[in-house]
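Every protein chain but one is kept in place in this view of the complex.
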Amino acid sequence: MALMTIAEALREGIREEMRRDPTVFCLGEDIGVPGGFGGAFTVTLGLSDEFGHNRILDTPISEIGIAGVAIGAAMTGMRPIADVQYGDFLFCMMDQLANQAAKMTYMSGGTVKVPLVMRAPVGSTRRGSQHAQSLEAFFTHIPGLKVLAPSTAYDAKGLLKSAIRDENPVLIFEHKLLYGSKGGRSEKGALSPIGEVPDEDYTVPIGKGAIRRVGKDVTIVGKLLTVYRALEAAEELAKEGIEAEVIDPRTLIPLDKELILESVRKTGRLVVVEEDNLTHGWGAEIAAIVAEEAFFYLDAPIKRVASLDTPPPFAPPMEAYYLPSVERVIAAVKSQF
Amino acid sequence: MTIASLNNATQVELLTLYREMLLIRRFEEQCNALFLQGKIPSTLHLYIGQEAVAVGVCAALRPDDYVLGTHRPHGHALAKGVTSRSIMAELFGKVTGCCKAKGGSMHVGDMSVGMFPAIAIVGANAPIATGAALSAKMRGSGQVVVAFFGEGGANEGAVHEAMNMAAIWKLPVLFVCENNLYGASTPVSQIVAVENVADRAVAYGMPGVIVDGNDVLAVRDVTRTAVERARAGEGPSLIECKTYRLCGHSRSDACNYRTREEEAEWRDKDPLLRIRKLLTEETGLATLSDLEQVEAEVEAILTDAIQFADESPEPAPEDALLHVFWEDK
Partner (left out) sequence: MPVNVIVPPLSATADTLTLMEWYKREGDMVLKDEPLFMVETDKATLDVESPASGRLLQVSAKAGDSIVSLSRIAVIVAEGESLSDVKASPPVAPKPPVKASPPIAKPAVAPLERRVQATQRRIFISPRAKKLAEERRFDWQRVIGTGPEGAIVERDVHASLNKPQAPITLTTETNATELVALHKRLLGMGVPVVYDDLILLILARTLREVPKMNASQEGGVHIGITLDVDDDLPLAVVRNVDKKSLREIAKETLELREAAKAGDLAVERTQGATLALTNLGMFGIDAFTPVIATPDCPLVGIGRIKTLSQPSDVTQRFSVWVSLTFDPRLVRAGTGAGFLQSVAATIENPMLALV
């Protein structure tokens, strides 16, 4: 058992899988260049020393190419882990993900598999509009993709390993403020959730959520950074006698629906917190599921707390205003009582 | 014609090439007829006129090499060895199709013979081909990968990224541009500023070769050279095959964007006429009755394929739910 940041846990997960399976390799921009960054957030730092530059493969700035190469390699016996420098760049490779990776197994009648992993950092961190979006929801709307969102070091390593061993395209979204990256790549305002990570091989199953805090009065569902915002809100609410249950689905597709429904059946209230903007979002989907499947257990209208419907703004006061704050979570919960 | 012009092709080889080209031609003609009879429920992008490209390229490949087709993939699939039965059944939307009726005309493929499910987003197959070539190199399998695309696809950013990556990593991949002069209805002169698509190869640091795409032997030979280079670890090549689509872009196309004179000119250069002439008049390697025998074989294959497709069961509607994710058998 060792204490690790999420960046370290991911790195160890990659290292162990690359040692275990020679078909696993990494590709991406700036991931293995000597004297470089080890990816934008240090996840692959030092791995090329052990595995060389053929298996920690630096690519040109070619997002379509990175995605397509990963797909082609995955379809022919390799298990690529593609590093996307910023989640926003996923839009550059949308065709490869949405039309190719997601549909290849389906349109081949189940005769072809695409076991690729793509890791993408999300979250607004004072970088303006094009390096800040939380765009998980786009990919949850594409049948054929699995979408993961680990928020702890333990889950990051365990889910990454499950993703690498999965036979389908898996997108892993990581939050920039949760990496705990050090040195020049550390982030202002980062939470650095350092956690215990077992030394022995383990996986976290895809499709199983986690209850981060037990409560009886309201269910708050968050993902990535908003899990921590929800937990902070829950502590404040507890001072006023409201006990919130905080659920972290960990896997967005497939979703552990039953965990959420079970909690709402108990509490009668649901607040969904996400960093993506509000309209037509992931929160709306969670709300719809609960409204459809646990309606008669609801004691108050479902509330969504999300970023505002604007692109991520740059200036810190505007950014703070735009993001789903602890205060907004608390206000949403209180409006249900 | 001298024997040299045959590039050492034997009678058997030539008859094999002819049989494959004829199979594609007759397959596509039958598809057209079956569409009109309502047997094929989708539109079709037919390969009529370009048979020498697919057959010539695939003649230079090993069975375990990979081919990535386009939205016009029947010719690529047949040339790579996907059976007529499984393609025809796929077009009919039957469970015995090569994609179990999930793919249809634009996605036919069979990985067991090296044919990727065809990729119908123009140019999107190129980076995937580069990835397959990276995989072949990493696994040390010696496989070569071919990505087909048109002169229209050549302008996709995906193709550019794929060629650059293949070149920097010296990957065993061939980018085969089938320049049939029209991207749907748009003539090549409107969309490409250089004279030849192959001229761009120099910018990627790879050889660019231009070949008469209606001459199956010429196509086979330039492909062989590129394949040898690729297997030797020297990297990718760009091959531009100058050809012509003798049919419309899709089933609904009346070809009003081009002249009947131009079409007649290219009909004279029909790759099937060309190989027949080579086999008979020019070399005397085959008699008319040899050709008739090949034609009879092809007709038998197609009759069987159509009957197979016709008699095969339709999928259950709820089969739509299968294969969204990989299912272990």
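As written, the chain order gives the labels A and B, with residue 1 at the start of each chain.
Convention: a contact is a pair of C-beta atoms (placed from the backbone, for glycine too) under 8 Å apart; a residue touches a chain by one contact, two chains touch by 3 or more.
Everything numeric in this text was worked out from a predicted model, so none of it was measured.
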item	value
Partner chains on view for the chain not depicted	A
Of A:91, A:295 or A:321, the residue in touch with the unshown chain	A:295
Sites on chain A contacted by the missing partner chain, in the whole complex	268, 295-301, 335-337
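Rule of thumb we're sticking to: only the chains that are shown with their structure count from here on.
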item	value
Intercentroid distance (Cα basis), chain B paired with chain A, Å	41
Chain A contact footprint on chain B (complex, rising order)	66, 97-103, 107, 109-111, 116-117, 119, 121, 124, 126-136, 138-139, 143, 145, 157-158, 161-162, 164-165, 168, 322-328
Residues on chain A engaged by chain B in the complex (per definition of touch)	23, 25, 54-55, 57, 59-60, 62, 64-65, 67-78, 80, 95-96, 99-100, 104-115, 143-144, 146, 167-168
